[in-house]
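In this view, the complex is presented without one of its protein chains, the others remaining in place.
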Amino acid sequence: MKKTIFIVAAIILGALVCGALDNIHTFGEPGKTPMDDYFLANSLKTLSTENVVTSIVFDYRGFDTIGEAAVLFTAVCSIGAIFREGRGKH
Amino acid sequence: MNWNDHLPALILIIPLFGAFIAPICSLGGKTARNFLLVVISFITLIVAFMLWRHVLANGISYYVMGGDKFNLSLPSGMALPVRIILEVDAFSAFMALCGAIVSFAGALFSVNYMNRFSGMGRFVSLYCLLTTGMLGMMVTGDIFNFFIFIEISSIASFGLIAFWRDKPTAIEASFKYALISQVGSMLILIAAGTLYGKYNMLNMAAIGSVLKMGTMEKLALVFLVGSLAMKCGSFPMHMWLPDAYAEAPTGVTCLLVAVSQASLYGLMRVCYSIYGAAMGSSFIPWMIIVFGLASMFFGVSMAVVQHDIKRLMGYHSVSQVGYMLLGLGVGLLVLDDARAMADYGFTAIKGGVFHIFNYTMYKALLFLTAGAIYYATGKRDLNEMGGLARRMPYTTFMFVIAAAAISGLPPFNGFVSKLLIYESSFAVHPFLAVVALVTSVLTLASFVKVFQTAFLGPEKNSLAKIQEVPAAMLIGMAVLTAAILGASLFPSWTLSTLVEPAARALVDQSGYIGAILGGGM
Amino acid sequence: MIGNAPFFAVGVLFLMGLLGIFMTKNLIKIAIAVTILGSSVNIFLVALGYRTGGTIPVHFLAGEGTTMVMPTPQAMTLTAIVIALATTALLLSLIMLVWRHYGTIDVDEIRRLRG
Partner (left out) sequence: MRPLSVVVRTGCDFFAWFMIVFGVNIVLHGYMTPGGGFQGGAIIATFLVFLLVAYGGKKVLSWANETIYEILFEELGLLCFFILAFLGLNNSFFYNFLAVPLGTVSSGILSIFPSSGTTALMSVAVGIEVTGALSLVILTMFKGIRLFIQNPPEEELGHDR
């Protein structure tokens, strides 16, 4: 019973995701893209970075990257914490 | 260089830096580590307070990460922001202040509470990272950045919930939370991606300025609301919450309360500031209200039958989250109706916002007193306790204050916020107020039971040797008690300085958008 | 409709991930389903940035005057991949501990937290 509810919920959720994705734009033909055009035009000119993706990762959206490094650090800390040795003290 | 301008960045930089140097600091021994934990959370509290003062005095403050100037939101020749912008209005600053207070109290509590366990270097790192994630969710103005901070806070909480890895229940609770939170995060990422694909921007304010309702936007809103409601512990997906709250170490539980409020903040930011007036239909507000009612009622009805003191409080968290959802949902319902808004809608939002403050303080305090009992007696089952009032007078005193506040007894702050929610939800439909009142009565009954069994009654033989908890833990609890008492003794001051600017900033969608798009040099 | 086939593939993968989480009993398979969920979102982000006839967004490899695909979704995908990696590692570690405590990785047999 519970399982049926879950499966129905999953299928509804998947259908909703399909519906949302179908309504963005046709694949391969995005409309106006001011932000990406800005990156493509300016990364070489002002930052001398040939690779636009790297210039986004480390400069324009650099704060995301420090968050990402922090996520990796968090994972290391969490795994280190749950596999730690030692038994505490009384 | 004026440090006041950099406050929105500093509030994230400081705990992040603390997390990064914690492994180096823990080479220097126990004292250095504990000192780092307390100092970092204290500086964060100071910065949060200064940020709140700054925002109240100067209006919305924003910070462009990596821009030529920290306030150059629009680069030359662009009508839209391209970089990550942290945007702090009065509501964000209010939430960040609440979160920082709780983080400081939890850190002080943890210093003694976690003293006898191993792996404390990792604990300090994870605690600082959890604080960073929580504060980041509150101050960021970028939807993808919001996702990153959600992930930082969730991954840090998985590790901290499973910190006592020798208890099978802790591992299980952590795994359950990990699964649910991963599905939720992926839905948030899909919603952010769809919004990006359609409008080619990631800034919340900029999206809010151009958003027009269509099929895709409706579905994105449903994903965002559903997953954020799930992460703040609302009804249909609430089952992770009592497990996680009960199994985590207590100092962490106290912070997890604030983290769930950060998810609630995200929900409100999406509904009020991104969608706002463009929302059009009343489907989502009613969905939030129904979620709120259901979590209120089911949460409290599950709570009254619990024996485990921390699980009992966890179920009460589910029920209390319902109050905020109800208050803010009623406000959302009348967002584009100016007369009803002035009539009762703004009262509901004020009640919801005030209840966020109250809930964060008294629920954190309740968890801390439960942790103090656990520290002193080593027990969590209510049936094995009794007569603790004589042995632990300070803890008892603080428990009574928190319990009275959560049950909404008149002089305390819980009463004020609940009253605001009752009277405004009564104007929408009397049934809402009736459910809220019944929940309040059941909460009172439940806490009377806890007080009576744990603190009063005959003393158990097994508990004859216990004594009051150490001073640092008491100070941690006292910080929260002072906040509750302050809000209880000066309700009108609290309402006018703390709550009303936050509520006004939440409603003011055009102000939130205009600060970014109208700014620049 | 048919032009949007990559987006539908993403939707189907997402559905498969969800069904995997809800239907399978084995914790390792659940972790795999979570990974599938993450991968579907990554594919979605990359597909979002594609422009017909677009080339790699590296200036000296693409040459002058060519259309480039949108770079922001690729940067977002990098971030999302690392996050998915961190989560997967943590989920697998938790499964190792579950196995150690219970001696099984069947969902039905490890429910100790109830009510």
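Which chain is which? They are A, B and C, in the order written, and residues in each are numbered from 1.
Quick note on the criterion: a contact is a pair of C-beta atoms (placed from the backbone, for glycine too) under 8 Å apart; a residue touches a chain by one contact, two chains touch by 3 or more.
Computed from a prediction, not measured in an experiment: that's the story for all the values here.
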| item | value |
| --- | --- |
| Contacts of the hidden chain among displayed chains | A, B, C |
| Residues belonging to chain B that touch the chain removed from view | 1, 6, 9, 13, 16-17, 20-21, 23-24, 27, 63-70, 116-118, 164, 166-167, 374, 378 |
| In chain C, positions touching the absent partner | 56, 58, 60-61, 78, 82, 89, 92-93, 96-97, 99-101 |
| In chain A, positions touching the absent partner | 44-51, 53-55, 57-59, 62-63, 65-66, 68-69, 72-73, 75-76, 79-80, 83, 85, 87-90 |
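The definition used in the following text is that only the chains that are shown with their structure count from here on.
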| item | value |
| --- | --- |
| Euclidean distance of C-alpha centroids - chain B vs chain C, Å | 28 |
| Distance from chain C to chain A - Cα centre to Cα centre, in angstrom | 10 |
| Centroid distance [mean C-alpha coordinates] between chain B and chain A, Å | 24 |
| Multi-partner residues of chain B (at least 2 other chains) | 144, 148, 151, 155, 158-159, 162, 165, 171, 190, 197, 202 |
| Chain C: positions in contact with at least two other chains | 14, 18, 21, 44, 48, 72, 76, 79, 83, 86-87, 90, 94, 97 |
| Chain B-touching residues of chain C, taken from the complex the two chains share | 14, 18, 21, 27, 30, 34, 37-38, 40-41, 44-45, 48, 72-73, 76, 79-80, 83, 86-87, 90-91, 94-95, 97-98, 101-102, 110-113, 115 |
| Of chain A, residues touching chain B in the complex | 16-17, 19-21, 23-25, 30-36, 38-39, 59-64, 66-68, 70-71, 73-75, 77-90 |
| Residue ranges of chain C touching chain A (in the complex, touch as defined) | 1, 3-8, 10-12, 14-15, 18-19, 21-23, 44, 47-52, 57-60, 68, 70-72, 74-76, 78-79, 82-83, 85-87, 89-90, 93-94, 97 |
